[in-house]
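Only one protein chain is missing from this complex, and each of the others stays in its spot.
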Amino acid sequence: MPVITLILLGSILLLPAAALLSLRWASRSGQLGRFDRAALLPFDEEEPVGRATDQILGDNRR
Amino acid sequence: MSSTTASKTLQAILPGDFSNEDFRRAKLAEIDASCRTPVLFFFVSGLLWLLAGTLFALVASIKLHTPGFLAGWESLTFGIVRTVHLNTVVYGFCSQAAVGVAIWLMCRLCRVPLVAPGIVTVANLFYNVGVTIGIGGILAGDSTGIEWLEMPRYATPILFVSYALIAVWTIITFRLRAERHLYVSQWYLLAAVLWFPWLYGTAQVMLIIEPVRGVVQAAVNWWFAHNVLGLWFTPIGLAAIYYFIPKVIGRPIHSYYLSVLGFWSLALFYNWNGMHHLVGGPMPAWMITISIVASVMMLIPVLTVAINHHSTMIGHFGKLRHSPTLRFIVFGAVSYTLASLQGVLSALRSFSEVAHFTHHTVAHAHLGMYAFFAMVMFGSMYYILPRITGREWPSNALISIHFWGVAIGIVLYVVVLSGAGFQQGRMMNDPTVKFLDVVKFTIPYLQIRTASGLLMAVGHVAFFVNFGWLLVRMFAPYRKPVVSILAGAEIASPSGK
Partner (left out) sequence: MSYGPLLFLGILFTLASSWVGLVLMPQRQLGALGQHTDTNTAAIYPQARGGEAQQGAEHYRALGCVYCHTQQVRPEGYGADIARGWGRRRTVSRDYIHDKPVMLGTMRTGPDLTNIGERQSDYSWHYKHLYNPQITSAGSVMPPYPFLFETRPIGPTGPSTNALALEGAFAPAAGHEVVPTLRARQLVEYLRSLKSSGDLPEAPLKKEEAQ
């Protein structure tokens, strides 16, 4: 069997298997906990949620 | 050390005319300042390439309805000018703007200053040398003749080294991050910088250094060319949209879980799309079919992203009036949805039978690369530049000219050429219509295209003037503005100072 066929067949089996295994590993070691807190990452104490930025056109510019 | 402590220390040291706001901004300002030199280099050189690319675009556009225009100059023949236009705007402008935005975003989201920014600046210089040699090579007739990969082989290794350096630096910044949580923009950025050198390297080796046989070249070509948009520009554009919409309106993204679905479905399906450029071509049917299936699957990430962004914006559309960033970004986000839906449609065999090989495809490419990606880059630059230079945009009028010029220009372009292209395809598929009559049919629409190109050129010049003015101010002595745009909306009035 040509080498390239082996690579192809191997990767068809290995890629999804590796994907599933790494997902299981990440989930078991708690890496996916409190996942959606990341939505707050663009904000910090300097520019918290609720503060608009870049309001420079129109009435706001004096 | 938290920023509050930093502020207090600074307040003790520095006397005089600084408000609490200045001190509260100390940490963000430090991150912004660390990116200043490399990001400015990427933006300035990108913008210069954009102006060059606009000029080449206009020449190419005029030539397509007035073929005698500048016909005696070999280096300016249509096939070369058009190619130079593509390469200057794609590799000169879009890629450099993308890298500038990616670096700044990565530092901000990782909450760390850029380490050794000098390396990134060197990567930029390398990159520009590579693009200059590549463009010069195309003008001299050394184009490889492979779409999206025309730069000759003596230029591309320089670009590859530069891309690799940028990828390594992005990953280093990521590894050094001070914030353990990951925002969706960081996924897109990390993916883009890892995917692109792989794509570029594969394409260079299999098409230019050691070309594969026959139509395998076409397969590799379109696997690459579609993924340049799908896996390099799109992720960086989406990263910017995911950051700037929440940032400008001050509200977190509507659903973080939807953004997860959007990212992984894009990663799974987009990279299988390329062969839909070869529908009807001399390829085995399975290749084309698998790409058509994957193209239709793109409905999942596209609609996910569209719903998520729209739901975030609801109730905040009024802010479009005040924020140039939001205007450009929302324009880009809407165009992304439209471009993707048009892309799904164009991939179908029945639609492709008509629209393939026509100006409809050209319009589609500009809807993706310009109305989506370039607009998002403009919006990002409007946000980033004042923050890294510490200066405000000098002219609001120029911002408006930029926005309306390019917005009207690109809408006109896409609407007119999409429609005309479809009709062109219908005429071509009717063998009773003479081919020359199809050509003559398109000419008025190509003239409108030139007019829309002029509108966009006006916008670009306005942006260039405003940008240059900002840089002049940067090097001039600093005078503290009465009202700082760098602060948020609600503190826009001077408080007690």
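In order of appearance the chains are A and B, and numbering begins at 1 in each one.
Methods note: a residue touches a chain if its C-beta (ideal position, glycine included) is under 8 Å from a C-beta of that chain, and two chains touch if they have at least 3 such contacts.
Everything numeric here is computed off the predicted structure, so don't read it as measured data.
Within the full complex, the chain left out of the display contacts the shown chains A, B.
Within the complete assembly, B:195 is the residue of B:41, B:91, B:104 or B:195 that touches the hidden chain.
Although one chain is not drawn, its touching partners on subunit A can still be listed: residues 2, 4-5, 7-8, 11-12, 15, 18-19, 22-23, 25-26, 30-34.
Touching the omitted chain from subunit B are residues 63-65, 67-68, 71-74, 77-80, 82-83, 141-147, 174, 180-182, 187, 190-191, 194-195, 198-199, 202, 206-207, 211-221, 223, 227, 231, 264, 267-268, 271-272, 274-275, 277-278, 280-284, 287, 290-291, 349, 353, 356-358, 361-362, 428-431, 435-436, 439-440, 443, 446.
We adopt the following convention: only the chains that are shown with their structure count from here on.
With centres taken as mean Cα positions, subunit B sits 21 Å from subunit A.
The part of subunit B that touches subunit A in the complex is made up of residues 3-4, 24-25, 27-28, 108-109, 111, 179, 181-185, 243, 246-253, 256-257, 260, 319, 321-326, 382-383, 392-393, 396, 399-400, 482-483, 485, 488-490, 492.
Subunit A meets subunit B in the complex at residues 35-47, 49-62.
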